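Below you will find the structure I want to go over with you.
Complex shown without one protein chain; remaining protein chains in place.
Then we have chain A:
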């Protein structure tokens, strides 16, 4: 791809990017995952010596296009797979323009890549053998010829995609100055069957749609999976035995437990940032109250008792506040209260109604669904209600969920059905918080209720 063919980033996005990245310092390599060993590689001999792994590319705030990065097919029998996963991650996020195909040997010919307009270059090998996988990876600054990063990973033979996501996260972090999110998963609801009675199954996939598989059968209506921020657990709602309630599933053991003993329907679960409690709604009379349930002691604590519908609670990342949805003022709107309950203050004031609030892991934004004039929108606002921006619209767009670094939202998009339900579709999409780079996660079929995991361990 020639630089002139690269998609441009608008002035609006450029300014948003500048604000987003401006307060972040550029630093070190990405984190490590369980079962993966990472060792630094020494810098190769080169014309312009610099400390290995220390050089950085500075992203200037006037940048108007994604960063062109050369991602050739890596050497070794797993090179093709690793390269394609890295390229997919970086290209799909919209902030990079991968240039594929070239195969450098030894010290790359930087002059050629410079003439292509490339800023960075990936080289390395990915080889399986002896039941394991070894990936050697180097990241280069094309303009200076310096090696920015050099790491050798050893892992299980089946971990090629995982290592590729880890490498994509390292590239993202080294070039953009903040942690990536590619080594993560999305839990969701897989849907099938007629519109009037869809079969719903708990499911999970890598964030790029790979490795999708079911976690539950389709006997009972199952909705709204939510990840623990600190452990391999999902909270979700199931209509098992015709009693709609919140359950917790341990992904490591497969053990599923009812969470909380209530007379009403319990629903809309979210883990607290420390993972020790789950906040949820419980119906009572014509309304619903917000409760927390302690995972260890099962102790319940009631946070609201307005008599109205109080639902969709979500903690701020520091755990001090909860944003929630309530019709206590007459129509569904967004409110913030202290994490102990009390002091509720309305923050949504646009036309129409609001719901499904979710707090960014960065703390600076709340994403939401807004419904006005029969149409749904997905937007973000500051926690004080200011700066509302609509990111995308549609017949139905709902259940936003932030990726681990707060940069991208996944959400459910549904289309209107014609007579008999024909034409109905339900899919999971992603969109950058700037409102750009919207795309559907491919090849998972009818789906809804995405819940982004924290970075994989």
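Assume a residue touches a chain if its C-beta (ideal position, glycine included) is under 8 Å from a C-beta of that chain, and two chains touch if they have at least 3 such contacts; residues count from 1.
Assume contacts and distances are computed from a predicted model.
S.K.: The complex lacks one chain in this depiction; which UniProt name from "Peptidoglycan-associated lipoprotein", "ABC transporter permease", "GvpL/GvpF family gas vesicle protein" or "Outer membrane protein beta-barrel domain-containing protein" does that chain carry?
M.R.: "Peptidoglycan-associated lipoprotein"
S.K.: Specify the residue from the set A:83, A:123 or A:281 that touches the hidden chain.
M.R.: A:281
S.K.: Specify the residue from the set A:90, A:249, A:309 or A:446 that touches the hidden chain.
M.R.: A:309
S.K.: Thinking of the whole complex, not just what is shown, which of A:325, A:405, A:434 or A:447 touches the missing chain?
M.R.: Of all options in A:325, A:405, A:434 or A:447, contact with the hidden chain holds for A:325.
S.K.: Among A:123, A:360 or A:399, single out the residue that touches the unshown chain.
M.R.: The single option touching the absent chain is A:399.
S.K.: Take the complete complex as the reference. Which residues in chain A touch the chain that isn't displayed?
M.R.: Touching the missing chain: residues 193-198, 200, 219-221, 223-224, 237, 239, 242, 244, 264-265, 267-268, 281, 283, 285-288, 309, 311-312, 325, 327, 331-332, 353, 355-356, 369, 371, 374, 395-396, 398-399, 414, 416-422, 424, 448-449.
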